[in-house]
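Some chains have been omitted; the remaining ones sit where they do in the full complex.
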């Protein structure tokens, strides 16, 4: 460890994502001993001093800040990690880039394409390493899908479908706004399930299946008014509670996506399936260590969907963990992204998804919202080459 | 048996559906001894004498015909069952109705709304008993869904989704047209997966969740030309190979539907899910004796999706078959529909879905095809009250 280079982290935001990222920094050297960098938890920042102090104490950050500008200004910070609500991403990222910091930004990149573009411009002008935490790419089973597709095994692709189903806002007494529920406040979040859930599905989809060309969407807000935690009043809910779209990919395949927070019985049911001429693949976050695979070239008498328990050393990332048959969990995806970020630093390569790539997802999200409000197809303008 | 009334059947068409219907007629009295009617296999009709003779011999029809007009004209026929390609439904059904025969018609009712309307008009003018073979309503697990919904258990409905995935036309060497593959010939079939597969999904959906108000669809023909079996030439494929649509139901819920013949690994994967405020339900034709049920009112510590093996005497139709734990199959849905048709005759009630109900499904299909070609939302005009 002594010979590793330090990467001094300044974390902005100490909510749920603050925990997942921090855990990634703290675990990476235990399990990826070959990476040349060692993250150092230099500082964590949040507006409420009491809260950030408790977080720093629990996770052992060396110091705290209550104004993110201080973090950006500090000389002893190499990388700024943005885990704050969406409405703050642009300002922090641009300032950090201008200060020459590396930037790791929680998804979605921004509230809209315009913000996102300014962020990409700033980060690329500064030329700093950057990444956006679309962590589901780094579930080993999902990474394995990528390998299988890249091997050419599937042949021509006909269909891609993904869902992200939750049920946590069915109760109309759930308020909007405030620290825990800013995702229901359009001003802060930018959108509802589109930026929160579909963005994940779109990032994975374009990584696996290429650019999305055009979209046709429908959105719905099932509960029209909710008490706002900051005003204490019933206010109109402006985010999308549910959103469905179909689309064309650049490769000619049809896509079908759905996200909702009103699917009773599902907590985080992110599922995806891809159907090719010669093979198909299926995955489900609730059973994240499994991949289902149908290979048309198998002997017809015994052909079926194979349930692959992705825990073998030959499979992505799994040589780092335990032994075959033993599962890993959700948090490991963040450890993987940290490991890949550190490796890419050492190699001087970008760590995907970069701001630029995440901005392509932003374009799809905006086309979806436009389509949903206009009732017509929208071109995305995505360039995924 | 001696005291049962005879119902003398004239079957038109002796393909796959001819077999499933005939099996229904032959089994019904063995398993539903209480029904007052006894189907008699009076005659079967197809254009090729050799083929229809072999069918009649195998299934023990009393006679054969090679012109459907003869069947309609016979005095010893009570009910005409139409199992021929879609393009012939109207002509036969109208003639049969005018001859005062009961009419049982294979789905979809017609190639389009116009044809369907003439059929409804004729059948209602004649006042004859009628039904359309949307058989999946009578899978016991699906019938159980209906019971659960009717009990009010689900509360407000937010989402309904259904897929019907097949893979049998991926190979571009599969020809179109002719006896086995008329479903690929637009002139004969009217449409591709919309009339063949989505029609099933729509019938079930409206039965369970009420009318579909408007739709937004996309369709695709992946293989643009196929050899036509009648001309022997490569000809343009005009049917939809795949079709996806989202919609609003009258009750405010969002619907999402997809059908394709290009989903490698799926043979007849008809799945449906409905999410209500208080409970959700999920079903899959490949495991047709199972129903999955999530009840939010269960104790949170042990709440989960329950996998119900629908083989208990308390469950729809299952007191007629074997003992708990023992499965039934696809063909039983047709036996159930025959049983219900015979019971409804005895009671003087309509047997759902009637031509009138099936015509509502036709309207949704037409709106889907219109939307797919225009790229805009379409009102269906459905009246499901």
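So that you can tell them apart, the chains are marked A and B in the order they are listed, and the count of residues begins at 1 in each.
Note that in this section a contact is a pair of C-beta atoms (placed from the backbone, for glycine too) under 8 Å apart; a residue touches a chain by one contact, two chains touch by 3 or more.
Quick caveat, the model's predicted, so the values are computed rather than measured.
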**Request:** Tell me how many copies the full complex contains, given that 2 of them appear here.
**Result:** 4
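Basically, only the chains that are shown with their structure count from here on.
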**Message:** I'd like the Å distance between the centres of chain A and chain B, where a centre is the mean of that chain's Cα atoms.
**Reply:** 42
**Message:** Considering only the defined contacts, which chain B positions touch chain A in the complex?
**Reply:** 158-159, 161, 165, 167, 170, 216, 218, 220, 222, 242, 244-246, 248, 252, 254, 256, 258, 260, 262-266, 275-280, 294, 296, 305, 375-377
